[in-house]
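Note that one protein chain of the assembly has been removed; the remaining protein chains are unaltered in position.
Letters A, B and C mark the chains as written, and numbering starts fresh at 1 in each.
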Amino acid sequence: MNSHHKPMPRPTDPLGQDWALVKPVVQSNPRFWFVVGVLLAGIALGATAYIHQVRTGLGVTGMNRPVYWGIYIINFVFFIGISHAGTLISAILRLANAEWRRAITRSAEVITVMVIVFGVSNVIFDLGRPDRAVFVLTHGRLQSPLLWDVCSISVYLTCSTIYLYLPLIPDIAILRDQANRRRWLYRILALGWQGTPRQYRLLEKGIGVLMVIVIPIAVSVHTVVSFVFAMTLQPMWHAAIFGPYFVVGAIFSGIAALIIAMAIIRWAYHLEGYLKQIHFNYLGILLLVMTLLWFYFTFAEYLTTWYGAEPVHMTVWWSKFSGRYAPQFWAMFCCCFVIPFLILSRQQTRTVAGTVVASIFITIGMWLERFVIVVPTVSNPRLPLDRGFYHPTWVEWSVLLGCFCFFILLYVLFTRFFPIVSIWEIQEGRMNATRELTERARAYLPDPPTHEAPVRGAGIPAPAAEGGLA
Amino acid sequence: MSRLLPLLLAGVLGGLLFCACEEAPPAVQPIAYNHKAHIDNGIACEACHETVQKAAAASVPTKDTCMLCHQAAITNSPEEEKVRRYAEKGEEIPWRRIYRVPDHVYFSHRRHVAVARIECAQCHGNVASLTSPASYPLVQQTMTWCLKCHQAHGATQDCIHCHR
Amino acid sequence: MLNRRQFLLGVGGGATLIGLGPLWGCAKSTREAPLIQTREEKWANSVCQLCPSGCGLRVRLVNGNPVTVAGNSLHPINRGGLCARGAASLQLYYDPDRLAGPVKRDQGVIGGWAPTSWKEAIDNVASRLQAVAVSPGRVAVIRGDGRNLTSQLLGRLARAAGSNWVVDMKAPADLAMEEVLAETHGTRGQLVQDLSNADVLLSLDSGLLEASANTMTLHRSFADMRSAGAYFVHAGPRLGVTGAKADEWLPIRPSTAGVFALGIAHMLIKEGYARVEFLRDHVSGFEDWTDDAGVQHPGVRSWILREFSPQRVAELTGADWDQIIRVARRFGSAQRPLAIGPMQGDTSFQTFDALAVHTLNVVAGAIDVPGGVLLARRAPFDDLDAPAGSQPDVATRARHSPSVEELADWVLQSKSPPIDLCFVHEADPVFTSPEGDKVADALRRIPFVVSTSPVMNDTAAVASVVLPGSLWLERRCDSITVDGNGYPVVSSSPPAAKPRADCRNIADVVLAVAKGAGDRIAQQFPWGSYEEVIKDRIELLLRSGVGDTLSAQHRSTWTQLLERSGWRAVSYNSAEALEAEIEKRGGWWDPAYYHGEWRRIVPRGDHRIDLQAVQFATQPESVARVEGPDDRLALYVYPELTLTTRGGVSLPYLQDLGSPLWQTSWVTSAEINPKTAVHLGLALGDTIKIKNDRGEVAAQVRVSPGIRPDVIAVHSGGGRVRGGRYAEGIGSNPLRLVKTEAAGDPRRVRRELTFVRIERVA
Partner (left out) sequence: MARWGMVIDLNRCTACQGCITACHQENNVPPSNPMLAGQDRSIRWIDMMPMYEGEYPHTVMSLLPMMCQHCEHPPCIKVCPVGATFFSEEEGIVGQVYSRCIGCRYCTNACPYTVRQFNWFEPDVPDTYRESTNPDVSVRYKGVVEKCTFCNHRLMQARDTARAEGRNLLPGEFVPACVEACPTKAMVFGDLEDPESEVAKQARSKRAFRLMEDLGTEPKVYYLREGRGQ
């Protein structure tokens, strides 16, 4: 953080230029209620499916013996994976002081907070006795990887919620002063923010501390989610690569989700001025790096298994490559590597539309990746019992749909209550960005030579003819 | 912090209520049996609850055991008359259960009374002083309560002993 | 202070209460505090009737309700053990679809059945019996097998009415074995394979571990044999459980067991392994002989040497001829070899197979020796259904007990129904017989059919009146069987639990019917009630002066020595004492078997086993299988141990087990060789239709390397039309495709081998 930050003057006409950011909050538009209606229908379908499952029992899903885990656990890993979009990207970009982060940090952080809820709730949906879920807290056993999950995810949730809330306070203060409705809410949430230099200094320090803490927590969350699988003796689960592999997968699917979210709010709220082509271009490059990294980890895992050729592992291996789960495996491979690589590696296709298309494929690909990790191993147990056959039922698909709709609904509601792009950071950027960038550039460039020329004859041969060196 | 305190208190209050009302509903006994009167006449617990020393379940006295003494009226209270009416009808007295061992728990009276020599009052409360049947268990028999006693007496706390 | 657990419970509790508060309040007030029930437990004896073994049961009753059925460790048949059916028999007692009381056919009522009273039903049957008994041969009895007093009483009723139609629903192999015994030994009785002492066992498509009859004796002696280190070869088209437990499996074509046996006999004779002294002393018709008129007769020996060379047998059976030679040498050089033929023969079975296997045992000298085939000793009293007075000699009885298909043919062929009254007890012929529909038509043609099934099964559905017999847990029950060593065992136990339906002990019903059917029949039944029959039998046991009440296992040689020397230490001295002992221990047995009693084993003529009858002037090709068209598979139907119970009862625990080879249940599986599956484009779990000219059957495909490529194996036991919720419409019945006896065929084929087409159901 630059230390000699000048106190920011109180913005005189804050909404003049940035009216577009606040418009969604203060003005209602007809399409909003239509979207909410559709989402509520999706949620209702998911809810009825879940209530039917609670009343009848988990038998209404496609799971059986030995396929004890199915779509719910896949959803759990998938949604926790997406949650890494927010904190990791916005935290890293803030840490690196990349100026282009200003417009996208909040939309990333909102994804994190909203989607963790669905990660955890999918575990509850998977429980045979949801009414006893509180036992995990009251009689929790720390030796169990599920308890590690509970701890790290709860810390991650609280930490990222605060990390979302702190940068929000100045904007809430703006809304408290300017908005025409819900002033009482903004007055409470603004916690008495006046924009005094002391408050800004405290805010910057708070964000600075959180930014540093949230990165290891985020990494720990998905490592621990992978430990749920890695700690068992099941073939192709019990591997050391699972930790980093899941973290890479998480960041990968996180960025994809972020790009999709940004594209939607850009289109819906006409924020072309703020979420510009350059943002999508930079995120596209980040996505390209992650695609290659993901390919590297997948290649490493499957090569070691294939080369080691343990019969138990190879049964699962062949069931993925040429067996019953080959379609899902190769679809995952195309969606996660082939298509994104082709789109993102060429400049002219790494446009807004290009990155969004790549991201959609990556999101689908990453859901399939979790499917290909969980289901083949579970349906090919070590002992030659009958192989399990898993055919997900409407209950599981509708709960997945319900979760998606609920997540989008929460996201849309957030955009109606708070500005999706951080107004004060944009304004701060306008004022200080150019100056800070030049200072920083000067800090990077090599220092000018010292004031006098070197003394000749001190053992340094005189340069030959002046032109020789040019 | 000031806002959190009321929320916390409501939670704790609700929790206590939650535990209290989870209990079995109040038991209405067919006969207003007076423990105190019987014990004062020198009748020990084992006299009526015979199998407490011999089996897992401590039995409730059958109507024949009651009729041993109450063949003729000893007091003039109408409750005692009911015993004879049940006897004539040849029907067992439908006593209601107050202390209920959950059906996933194995508890052996013989193990606790005959071997460990634990007093009845320790688990069932001061039943000796009751003149009319209690409608609520006098002692709150929860798992933590059992484990505390097991810990105190150095008895095993292995789950296998009680969970079946 | 507040620790984590209380805080969270508080927060959680508070939230739930606020949510559930109102709901919780109203729920609470309706519930009553539970009553205090004391629990009293006791154990009682009983005898299982789900298969002819008749194992001794110990039943645990809690507050009068039977809760557990375990084995009676004193009982010699099962020694405390229990097979899957025994343990599941409790579910028949609690079967929700049991008949509540006697019902009679009444078209007026929906469902076609109207409840009736016991008295009315018995009087009706008694009056019909009296009217019918005037002319002989008008009554028929179809029963499971004659191994308990109730079935014997029914047999006696038919005999008293002058009819020989007492049909035992035995497996075709058992009926054939009776015929073989009658021809070669000239006696009736039960052959027992003394497996525990054999050191090389050759199973010829025997289905030893899948056979549903006397399961316990076979399984226990098999286990003793294997522990003693015996070598076990299984020859058969299907690996199955028997093959799985064998040291060697020779995949031979279906219905070639007899040819294979004589191929082995050929090698024994040729290489000098045949037991010459045994053949000389105890067998006639083996060597070539001239009769007193000087005519030269070829013996069995030359016939076998001429016809059953290993190459020819190998070509017919599909086994390699060097394997046949190796197995024959191993078999011949053994101390105590033993061969077992087909025990069920549900499909492709002919009497020739049973005769050929018996000949092989004779050539190997494995008759009436330890580890050989024994003729079990009989209980010291005659069967109740034997004609009064005379020794059970073959001459006066029909050559072999008739099969249900013969009865059905006879009823359907004659113009007016030749049988007026038919009893069906502990049997479900409409389901278990391949000609089920023909049997059903025959039963419909018979004016009055009485069924004693506790559940409305396929046969009861075509009966005129159904008198639900009480189950063995609810009544005094008995069984007269033999154990693995040929000892006679008589078990009897008092009722264990109270009846759960208005049912009666069928023995009492039979006695009541006999009493009401006029004095000519009544005087054949000198007993007032079933209890008196039991007392009479116990009186005979006492008077016989042999055997003792059931006791722990002890060396039988010791008892032989004692009995030979006339000294008996017996635990009873009077009938009452014996009855009390039997009631306490569960039965009586005579743990002694005397080898060399040739007068008992071969009562005919010069007490020598006559192989002359074996002399079929048949070529091996005529008895081996006819080659089927190449696109068809040979249908091999085998019994699933858990699905075939006496009386065709279907229990959820048994349906739940299904076959031990596959983790599937409640479905009929068809095993196919992997190559055949690829050829037909089938995969594990596909549903197929198996078709031949007699009909079609659905089944689920199981791809198994344990079956011949030209055979499809389907287990019977499924596809009932009636029988309660655990039977109706579950699985399918492959027996419907099997052709039965072709009359007048020299090979006396009982089941014709059929070839089927397979069609995949999308």
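Note that in this section a residue touches a chain if its C-beta (ideal position, glycine included) is under 8 Å from a C-beta of that chain, and two chains touch if they have at least 3 such contacts.
Predicted model only: the values in this text are computed from it and were never measured.
Visitor: When the whole complex is taken into account, which chains on show are touched by the absent chain?
Guide: Even though it is not drawn, that chain still touches A, B, C.
Visitor: One chain is left out of this view; which of C:K119, C:R280, C:K675 or C:R760 touches it in the full complex?
Guide: Considering all chains, including the one not shown, the answer is C:K675.
Visitor: For the full complex, which residue in C:P96, C:G111 or C:G681 touches the chain that was left out?
Guide: The one listed residue touching the chain not shown is C:P96.
Visitor: Quick one: say which of C:P52, C:G81, C:G371 or C:G648 touches the chain that got left out.
Guide: C:G81
Visitor: Out of A:R65, A:H270 or A:R430, point to the residue that touches the absent chain in the complete complex.
Guide: In the full complex, the listed residue that touches the missing chain is A:R65.
Visitor: In the full complex, which residues of chain C touch the absent chain?
Guide: On the chain C side, contact with the omitted chain comes from 39, 62, 65-71, 78-88, 90-91, 93-96, 209, 215-216, 219-220, 222-223, 226-227, 229-231, 239, 241, 243-245, 247, 249, 251, 500, 641-642, 652-658, 660-667, 673-675, 704-709, 726, 730.
Visitor: For chain B, which residues reach the chain that was dropped from this view?
Guide: Residues of chain B in contact with the hidden chain: 56, 102-104, 106, 108, 110-111, 114-115, 156, 158-161, 163-164.
Visitor: Considering the whole complex rather than only what is displayed, give the residues of chain A touching the chain that is not shown.
Guide: Touch with the absent chain occurs at residues 56-59, 63-66, 68-69, 123, 126-130, 132-133, 135-136, 139-141, 143-147, 150, 228, 231-234, 378, 381-386, 388-389.
Please note the rule applied: only the chains that are shown with their structure count from here on.
Visitor: Specify the chain most distant from chain C by Cα centroid.
Guide: Measuring from the centre of chain C, the most distant chain centre belongs to A.
Visitor: Taking all protein C-alpha atoms shown, work out their mean, then name the chain whose own C-alpha mean is nearest to it.
Guide: C
Visitor: In angstrom, rounded to a whole number, how far apart do the mean CA points of chain A and chain C lie?
Guide: Comparing mean C-alpha positions, chain C is 69 Å from chain A.
Visitor: Measuring from the mean C-alpha position of chain A to the mean C-alpha position of chain B, what distance in angstrom results?
Guide: The answer is 58 Å.
Visitor: Pull out every residue in chain B that's touching 2 or more other chains.
Guide: Within chain B, no residue touches at least two other chains.
Visitor: For the complex, which residues does chain B have touching chain C?
Guide: 8, 10-19, 21, 24-28, 51, 57, 59-60, 62, 94-98, 100
Visitor: State the interface residues of chain C toward chain B in the complex, per the touch definition above.
Guide: Answer in residue numbers: 2, 6-7, 9-18, 24, 28-29, 31-36, 38-39.
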